[in-house]
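My questions all concern the structure below.
Here's a slice of the assembly, chains where they normally sit.
Residue numbering begins at 1 within each chain, and the chains themselves are lettered A and B in the order written.
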Amino acid sequence: MDFVFTKEEEKVISEVREFIKKESTPELLKETHELERIYGGKLGREFIKKFAANGWLCPNWPEEYGGLNMSEMLTYMIKDEMTYSGIPHSYVAAHYAGATIMKYASDEIKEEFLLPISKGEIEFALGYSEPSAGSDLLGLELRAEDKGDYYLVNGQKTFNTHAHVADYHWLAARTKFDGPKHKGLSMFIVDLDSPGITIRPMISIADSRTNEVYYDNVKVPKKRLVGEENMGFLYLMKALDYERMFPFGHYRKLFEHLLEYVKETIVDGEPIAKNPLIRQKVAQLATELEAAKLLYYSLSYMLDKGKIPNYQASMEKTFVCDLSQKLAQTGMEILGQAGQLTSDSKWAAISGEFEYYYRWVIVETIYGGTNEIQKNIMAQRGLGLPRA
Amino acid sequence: MNYDLNTEQKMLKDSARKFFSKEADSIFIREMAKDEKGYSKAIWKKMAKLDWMGILIPEEYEGSEMGLLDMVVLLNEMGYACFTGPFVPTAVLGVTTLLEGADDKQKKSILPKIALGKKIVTLAWTEESGQYTSKGVNAKAEVKDDSYVISGTKLYVPDANNADIIICAARTDSSSENSEDGISLFIVDAQNDGLNVEVLKTIQGDKLCEVSLNNVKVPKENLVGEEGKGWDILKKVLLKAAVAKSAEMIGGGRKVLEMTVDYAKQRNQFGQPIGSFQAIQHHCADMLTYLETSEYMTYQAAWLISEGLSYEKEASMAKAWVSDSYHKLVALGHQVIGGVGFMEEFDIQLYLRQSKTAELAFGDADFHRELVAQELGL
């Protein structure tokens, strides 16, 4: 056993840290925050191209595709640092679609997309959810009909978060309309400026934007089919296994801000740091963050050993997402009345960060698979309990 | 024991439900959150016509003298509609403070105007610490000739931006070791020189304000109760306001449960309504339990107050329990409704915001548990 990073790992991560410190500007951090940390903003794109030039966007990829052939451990460490430092850290192409392309797509697609992805030049938008396909992905109904040279696509997607800033749609569509539902899905890469695509904003309670994407007789060239037709569900599931990680550096940072606040604040003449209730609350958060860290890196350790996390990824996701909600609520309890003030209020505590995150964390236990779905996975895959 | 509302209360409840669903739909609620004033004068007038401002006001001052339990019935519906504005500051905070401390002349001059909807009143208690403690009151009031001169900064003052009168807590004496001594309450005209109000932006968009007082002159006769004895008044006001706030929360909680259950019945996944999944059923069952216990706790406390019985322990229990329960109830509702509920356009978010500000108002759960501990003799 060993619970520290190697010197080599520390060296790389300190370079990353150094780079971010030097290259990230307040404007970039502001843009990133306003985009809810997704990739695609103007400053974000500029920054990430420089960042990715070091191979840090997809460090675990082979060198031929712009990676560094680095360990998953380092990949996770870099991701943690990215989330911690407030630069864009939610990537669809680099961190969701890429591995699937590498494993299943045609050489033509690989050649066209993988290097631009790892260099941070292009971004995808996730195109999974539909009005009737949420937790139950197999409920998806968007149709792609084989018309010889192309597929004709019609239907509606929803909660496609990156669509308004991305270049391509990483689209799951139904290509077979009878037979078992899981044998009729296919994956496509679609230009988001294709004629017939309409993108409509959906605004969240954290003021962030996600989108509805409408397909009205959109022609998608055959060569943009990923892998085999009707194998899409398999790719999706495999991708989830490989890709599911939930870095939480931003929550670590939020906690640090809370800790500073507790150390500095005096209420009614008493430092609140002396209050046993607050001490317990802060210590509990610190403890859970430590547990989350150990879960997080356990995934990369497994991957580096050639094992595929499945229930473990569900566990880490659930644990971190629950923790984010506890952190937001506990922080609010500690901040008291000042906590309810928004960032542009003169008396806001910690620049309104908790007010903002209190709204944001609502979605954590929902997106990317609800807690309920994750717990089903843990029980069934992790413990072998039978399906109903 | 009797768990039912009486006929008048049921009528009040029904008419309030109808009123708010007609006058204040969720689009209106969203508008008010962004609106500078945060309330509609037209609706205010209609509410006054229904005699709601005067529910706590004795008949001799033009009120209907119904009592806190009736007020709770109304506030329950206000919370159900997620309705905000200067009603609670005026008709609960303002009225209660005056009833507990003011002399007949003061009451005569203000209460009838409140009852008729002609004056908006609020109470400026907390300051930078945001704490409802005696140590939290540090604004100073000094005697100068026939006046008191008040200076200090009051924070989180509800609807001070709309108020005609701000009842202000300030320290007239700092010499005592006991911080509860030396606090006095003053009726301050909001138009007074040296008084400045700024709205603070909150998660709900309700109008909590910063009230800066810079040598504000107040005539001596505007002192409420005895000089230096304001804390005795504030303690009572705190608990009554906490129960009133609990009433808003149970109303909101009822609405959230309804939204959630409706959604769970209609939303299909995996070929069946999600409400048929055990995990969802258990979330909803927990929500129901939080709600019904919260209702009982709130009504009991309000009833005790209305009857003039001892209410301190039960009022603090109610605010502690309801604050925690409403928070958990809303979180479960969001979890059931999922992604759709994360969108601005679905109404549950209004209640998420309401639950947070209500949790903090007039003492949060930890604060009131500490009061419960004191009531238990600890």
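Everything that follows uses one rule, which is that contacts are C-beta pairs under 8 Å (C-beta built on N, C-alpha and C of every residue); 3 or more make two chains touch, one makes a residue touch a chain.
All values derive from a computational prediction rather than experimental measurement.
Composition of the entire complex, written as a formula in the shown labels, equals A x2, B x2.
Methods note: only the chains that are shown with their structure count from here on.
If you average the CA atoms of subunit A and of subunit B, the two centres end up 40 Å from each other.
Across the interface of their complex, subunit B is touched by residues 129, 132, 134-136, 139, 159, 202-207, 267-269, 277, 325, 329, 332-333, 336-342, 344-347, 355, 358-359, 362-363, 365-367, 370-372, 375 of subunit A.
Subunit B meets subunit A in the complex at residues 126, 128-131, 133, 135-136, 155-156, 198, 200-204, 208, 210, 268-271, 274, 277, 279-280, 327, 331, 334-335, 338-339, 341-345, 349, 352, 356-357, 360, 364, 366.
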